[in-house]
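Every protein chain except one is present and positioned as in the full complex.
Naming follows writing order (A and B), and every chain is counted from residue 1.
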Amino acid sequence: MEGKVPTIPLKKTRRKMSKTSLEKKEARDAWIMMSPAIIILLLIAVYPIIRTFWISLHEMVLTDPSSGYPFIGFENYVKIFNDQRAMDSIVFTLKFTVVTVFFELLLGFGAAMLMNKAFKGRGFVRASILVPWAIPTTVSALMWKFIYNDQYGLFNDILTRLHVIDSYQAWLSSSSGSFMALVITDVWKTAPFIALLTLAGLQMIPKELYESAKIDGANKFQIFLNITLPLVKYTVIVALLFRTLDAFRVFELITVMTGGANGTESLSVYAYNNLMKFLDFGYGSAMSMLIFAVVFLISLIYMKALGNKLTDF
Amino acid sequence: MKRGKMKKLLVTLILAIMMVSIIGCSGNTESSGEASNGEGNEKVTIRFSFDQGVGEPTQKIVDKYNESQDKVHVETVILPQDANVVHDDFVNKLASGDTSVDVMALDVVYVAEFAAAGWLEDLGQYFDQSTQSRYLPGTIEGATYNGKLVAFPWFTNASVLFYRQDIIDQLGVEVPTTYQGWMDLEEKIKDLDEIKYVSNFQAAKSEALVCNWVEYIWNNGGDVLDESGSPVVNTSNNVEATEIMLDLVENYSPEGITTYNEPESEQVFLDGKSLFIRDWSGFWNSANAEGSKVAGKVGATTLPIGPNGEEPHSALGGLDLVINKFIDDEHKEAAVDFLRYMASEETQKEMTLISAQPPVLKSVYEDADVLAEIPFYEKFYGIIEGGKSRPMSPKYAKVSDAIQRNIHQALSGETEVKTALDQLQSELEELNK
Partner (left out) sequence: MESKGASILKNTLFYALILLFLVAILLPFVWQFLTSIKPLTEIAAIPAKWFPSEINVDFYKNVFTKHPFAKYLFNSFIVSLATTILSILIGASAAYALARLRFRGKTIMLMAILSISMFPTISTISPLYLILKNLNLLNTYAGLIIPYITFALPLSIWLLTNFFSQLPKGFEDAATIDGCSRAGIFFRIMLPLIKPATFSVALLVFINSWNEYIYALTFMTKDEMRTVPVGIALFPSNYELPWGDMAAASVVVTVPLILLVLIFQKNIISGLTSGGVKE
């Protein structure tokens, strides 16, 4: 013990110095650890964004090469806000996003809670929840289109047997029917995503917490509010963030099921139409940038909700 | 110390990526080795991209070509049968000046668009006037833009009215030639168990709708554009024609018809539930295929006309072959040789026989073997001759989109027919400026 006394002051100084250099080292290690991700993202993801932005500042309609594709600044963006069809697509997209995310959260979270308990066959149920997510969107959209078919669709069949409807309906022929069909199909496919992630979050809550709470006499509701919810909140928010962004960018589901008919043209579909159908690369690129901006905005909002929980240490 | 471990991590990652690329590259060299292996010195390889719609028969034709000579080797790049997917794939490649595909099978409606974008090689120098005259004039017209031949027709198509011959016989009536004539049969089929709907066609918001609608217009003495190319969609004849279409949709067709493309509508007819179906000529084969409920019971005739129509016109479809403007001369030459093969009498005949796609070469329609195999072509030739093209324009995508939206709204009951057509008229006028 005495031998250490003279070294203590030395250690103290060293520790003071190494604290800052420790911090620096930490920061450097952090950047090294993040570098592969950064490199890939820069190479692959950033170039298309820059190129698209550049194109959006020009008038570029491919079928009119003689125009020389002049620079027009933000004219394309102004055009979006004067375009009723673009506005309609934004409204529809927002409606769709809010409704689907709401139901996905409800059903996904509920399913995760159910599966968190140990019961016979839990493994099978857990494997099953991935089935909707596992089927490629193009295949499942076609499958559901078949299900909604007015002549021999499963949907009509079941509803008729349950006496909910009298005769087979043409669900996809109206705007409300189409909306409902799209929501059901999307929720079916993606609630499992939320369920799986929520479950992972629930599984990481130490069982000891539940045990000691029970010993303290807490009831199920209190346990849920004070232990489960707070600890799983952030996982759920992150899952929701991704789902919101995906829902906002909905594309394949719509092109396969309705083609954008009956008021179901989403922003991505309209952007696509401008870009690839009308070959108006300038305008289509501007719309892509708009989608990007909204995505960024939504992420910001979610970040606020997360506070600094994710990165606080 | 920590650094070292960090580096190790990075190195492992990089190695992993490299390994994967190597595995990847082996996929690449494998296939490019095939073509350059073995055969003659000056063999040029060209790539031909088309869709799975006629995938199998085309592959056979291509194989035959490759075997028949050793100057050109054609590799096929098959895309899914989805007009949008195919269009987009071509656009993505051509917009970046890509030379990985030399010959493409392009839907006739896109020819003007691609030509205007400057992506198509001028073919006038390779196929002279007398050659061109051996082909159906409508198809040559459709392959011409601004007076230049920018594509060469491969096969064509036109719509036909297929109907249940057995039911017509049973009812003891003549095959109707007007829309009203068909609608009048509604009363009579009520007593029959099997037939639920008199009418059946495609009214989903898609290109199919455009084809259907223009036929109603043409068959009632109207048109989309007048001689000078200005839109005239809201004339009284056109309003009348669209009202007839709406009537059929609401009262005589399957309930979901505004969501039907060809597959859905065909299903209904094949189940024996509709009296007629308007569809592309190739449906003849499906209707009479083994296992079809209606095999042997199907008749074919021209489309009906409306009160102000004189003769029926079917919409023309089909695929043209185009050559990528950006490839080098050696490949262009090879591509032209391939095109000549595809347009030759022998190949046109064979293609028709194995693919059930109508040829563009006139003489094939009179070929004895073909008529023996497909007697239906005798009647069909008249239909093809009377076929009309949809309005050709570099802006066709926008025109089609405008038609799809407005007409679908009218057929869904969301707007009045007159309002929809007025709206369409103003949108087309905008585009024309």
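Everything that follows uses one rule, which is that a residue touches a chain if its C-beta (ideal position, glycine included) is under 8 Å from a C-beta of that chain, and two chains touch if they have at least 3 such contacts.
Everything quoted here is computed from the prediction, not taken from an experiment.
Visitor: Which listed residue (B:271, B:373 or B:422) would be found touching the missing chain in the intact complex?
Guide: Touching the chain that is not displayed is residue B:271.
Visitor: Of the residues B:81, B:133 or B:344, I need the one that contacts the missing chain.
Guide: Once the missing chain is taken into account, the touching residue is B:81.
Visitor: Touching the left-out chain: which of B:69, B:100 or B:170?
Guide: The single option touching the absent chain is B:100.
Visitor: List the residues of subunit A that touch the chain left out of this view.
Guide: 23, 26-27, 29-31, 33-34, 36-38, 40-41, 43-49, 51-52, 111, 114, 117, 119, 121, 123-140, 142-144, 146-147, 151-154, 157, 160, 188, 192-193, 196-197, 199-201, 203-207, 231, 234-235, 238-239, 241-242, 245, 249, 251-252, 268, 271-272, 275-276, 284-285, 288, 291-292, 295-296, 299-300, 303, 308-313
Visitor: Tell me, which residues in subunit B touch the chain that this view leaves out?
Guide: Touch with the absent chain occurs at residues 1-2, 5-6, 8-9, 13, 16-17, 20-21, 23-25, 27-28, 30-31, 49, 52-56, 77-82, 85, 89, 92-93, 95-96, 98, 100, 263, 267, 271, 282, 285-286, 291, 355-357.
Keep in mind that, in the parts below, only the chains that are shown with their structure count from here on.
Visitor: Provide the residue numbers of subunit A that touch subunit B in the complex, in ascending order.
Guide: 25, 29, 32-33, 35-36, 62-65, 149-152, 168-170, 172-175, 255, 258-262, 273, 276-279, 281
Visitor: Write out the stretch or stretches of subunit B touching subunit A in their complex.
Guide: Result: residues 2, 6, 9-10, 13, 84, 87-88, 91, 95, 113, 116-118, 204-206, 254-256, 258-259, 264, 267-268, 271, 273, 394-395, 397-398, 401, 408, 412, 414 of subunit B touch subunit A.
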